[in-house]
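One protein chain omitted, others in place.
Per-chain residue numbering starts at 1, and chain names A, B and C are given in the order in which the chains are listed.
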Amino acid sequence: MEMTGSREVVLVVDVVRPEEKMLWHSLSALNLKPKILNVNQVPLKMTECPGEIALIRPVSMFKAVYAAAALEAGGCRCINSSFSILYAGDKILSLTTLMRHGLPVVESVIAMHPQAALQVLLSQKKPVIDKPPIGSWGRMVSLVKDSETAKMVVEHREAIPASQARIHIIQEYIDTGREDIRCFVVAGECLGCVKRIASDIEWRANVALGGRVEPLGEGVEELCELAIRAAGALKAFYAAVDILKPKGASTVLINEINGVPEFKAFQKATGIDVARALAEKVFEEFR
Amino acid sequence: MEMTGSREVVLVVDVVRPEEKMLWHSLSALNLKPKILNVNQVPLKMTECPGEIALIRPVSMFKAVYAAAALEAGGCRCINSSFSILYAGDKILSLTTLMRHGLPVVESVIAMHPQAALQVLLSQKKPVIDKPPIGSWGRMVSLVKDSETAKMVVEHREAIPASQARIHIIQEYIDTGREDIRCFVVAGECLGCVKRIASDIEWRANVALGGRVEPLGEGVEELCELAIRAAGALKAFYAAVDILKPKGASTVLINEINGVPEFKAFQKATGIDVARALAEKVFEEFR
Amino acid sequence: MEMTGSREVVLVVDVVRPEEKMLWHSLSALNLKPKILNVNQVPLKMTECPGEIALIRPVSMFKAVYAAAALEAGGCRCINSSFSILYAGDKILSLTTLMRHGLPVVESVIAMHPQAALQVLLSQKKPVIDKPPIGSWGRMVSLVKDSETAKMVVEHREAIPASQARIHIIQEYIDTGREDIRCFVVAGECLGCVKRIASDIEWRANVALGGRVEPLGEGVEELCELAIRAAGALKAFYAAVDILKPKGASTVLINEINGVPEFKAFQKATGIDVARALAEKVFEEFR
Partner (left out) sequence: MEMTGSREVVLVVDVVRPEEKMLWHSLSALNLKPKILNVNQVPLKMTECPGEIALIRPVSMFKAVYAAAALEAGGCRCINSSFSILYAGDKILSLTTLMRHGLPVVESVIAMHPQAALQVLLSQKKPVIDKPPIGSWGRMVSLVKDSETAKMVVEHREAIPASQARIHIIQEYIDTGREDIRCFVVAGECLGCVKRIASDIEWRANVALGGRVEPLGEGVEELCELAIRAAGALKAFYAAVDILKPKGASTVLINEINGVPEFKAFQKATGIDVARALAEKVFEEFR
């Protein structure tokens, strides 16, 4: 197939992380002429697209969503789309979308008022997780083991002015041995999965909280299949899918999906070049 | 047609306004057995629906979206759906969706950083509107006529911690003679349109800001057709569509869409029973 | 002594609680002609005082401080003064002032950055209290027993935009058997003390959190003496002084001081008419 010289990819950023540098190199290597668009510096018109495909990478979830929406209105094909970034970034929209697609998730209750949240939290016999719908890197994901912690979480959350922070997603605490699984999906294919193991002083396995990453040998097929279906439910071109494997259970549960994922730690642990894989799939979109 | 006794509508609220009372009466009159579900009091499981159809009426936009999403996951048919409420409630998602459907909107620029916003605002020769993507009743919709006001808006917006409040939608100020038009669409039909006229001490025509409402006689067909297409673009079962008619121009522009609209003032000005019309269309959904 | 008719007391409020009603009656009974000044309705000029003495009662700490400051500039004698309300209302200013007066307080560390707070919290072997400098009714006063709770408190506190909420006062947890003591001081005299006993599902003894109040029989003299000295250190005309009695210890510690105290529960438990006692002392100030 003949190639024209005009295929240009817009790399949309706010802060440039190692991931964005890797993507720039991988796109350049495929002659996709990446152009940086920094949404903190350039206002976005809704009537133009400075390339054919836009790779949406702002760290700020809302900046990513709005940049994608504006560029889509201007005619860009956005990867991921504003819809996918929004529905992956908001944990209630993710959970409910996955459920409507028949995918297994952690059973959850939504409480929208401090009294309703306290009622749920104080009635639990076992530890539960309480988290707001918006938030990255495990931030404010709280393990509630007793009534003191329950009140502490509810009182503090009320003091946060963002409306969404005052919404509570309350879930059974799944004992996974302080581990979780993260699989990478690109264009309907699974690149592989890793295990994230929480540090000694932390129950959450997020890398930002000190979790370490190990490649996952066995049982990857089933996990990969689930991750592909999860990414599909959110119409994501690519995604990192977090999965929980309850201790002693035979089934797994989808926990969260990231539509603008970091992948440095995954790449280091597995040797898989995520940036290159993504750039190649973007390249194929031009055909 | 035969009716079964099982058709139940859940009326989902946080605060009960006159609109919700009217809806309760209209639903009851049609034997639709409305049950109040107050999301400030009752935590929402995602696995059950306490009726077949849920009419989503919380005043808080995020509570409305999340209630609809949770109930949809539990099997409810939600009116409006979480998607429609979210995409109508967020002004950037509305604008870009309408544009992608080829509908006429006010030309807009999105600025995501104070410097980018100032750059846009200070380069304008004519007055512009600056508004955040989330917000009701005209709140924080600012008319920027000079550099002093531009800086005032940007500095204040930065001090608001909600991420979305710091995003700027900047639009040419459309001189409509301090009026706008609001049309009501239910199930693909247009109930009619009204004119909202700003009070003497206010340029915004919102009723919450003192605007008064008058029935609109002529030219309703064209406006109605546009409103129906706008509601369709957002997949809204019903919606109030705000339309701007620039002075001296022959075309009109869609300004905003409300997916959980108030309708007391519309009903009073036109004599049209919105609650009853909506309840009847909900009734038909059971067939 | 002769009395003139001109002695007028301004009762400054934002919300009217039972305490303010009692004060109004007690002031009226002494012919002090209370005039209500609602700071939510009336802007305050700094050049006038609508009475001779102003009794400062807004629930909002900052409204109380600023109302007192404005009225003092206008020539009012304010009870309490802006200084006393501010230095009582801010827990760091209270603690450090009491310490400089040689009074016994709970040993405290101030951390001004999340990393510094975590460092202190994670190095503790015993439970500690973490609280922000501003806040009433025990709100956000957190009992930190383990590293999970430590991180939860620090992460949530960071998400609160008010600068002061992100400052941490970290104190050894004093085991008092879930009780504390509250003494009332008016014009250098101690009206008495009560014991506040936490509810079964709460470790904090605040009445707003369900604590019940009992009169305190023995050992009141020593407590009263301490409370009088504490009120004096803050130059408060009247104050409620909260005191902790560590289990098994012979000494007591001053915990907090309230410069706009509620006293309904104290009055009910002791039969002491606080409003009348305060009104009488205000009356004496006119001589």
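Observations
Keep this in mind: contacts are C-beta pairs under 8 Å (C-beta built on N, C-alpha and C of every residue); 3 or more make two chains touch, one makes a residue touch a chain.
No experiment lies behind these values; they were computed from the predicted model shown.
Checked against the hidden chain, the listed residues B:S60, B:T97, B:S142 or B:N255 yield one contact partner: B:S142. Although one chain is not drawn, the whole complex shows that of B:P161, B:P215 or B:G232 it is B:P161 that touches it. Here the missing chain is touched by one residue of C:I53, C:I79, C:A111 or C:V141, and it is C:A111.
Contact with the chain not shown here comes from a single listed residue; of C:R7, C:K63 or C:R182, that residue is C:K63.
The set of subunit B residues touching the chain not shown comprises 122, 139-140, 142-143, 145, 147-149, 151-153, 155-157, 159-162, 165, 201-203. Touching the omitted chain from subunit C are residues 14, 39-47, 60-63, 65-67, 69-70, 72-73, 82, 86, 92-93, 95-96, 99-100, 107-113, 115-117, 119-120, 133, 160-164, 167, 170.
Keep in mind that, in the parts below, only the chains that are shown with their structure count from here on.
Looking at which positions face the partner, subunit A and subunit B present mostly the same ones, since more than half of the interface numbers are shared.
Between the CA-based centres of subunit A and subunit B the separation comes to 29 Å, rounded to the whole angstrom. Contact with two or more other chains is made by residues 161 of subunit C.
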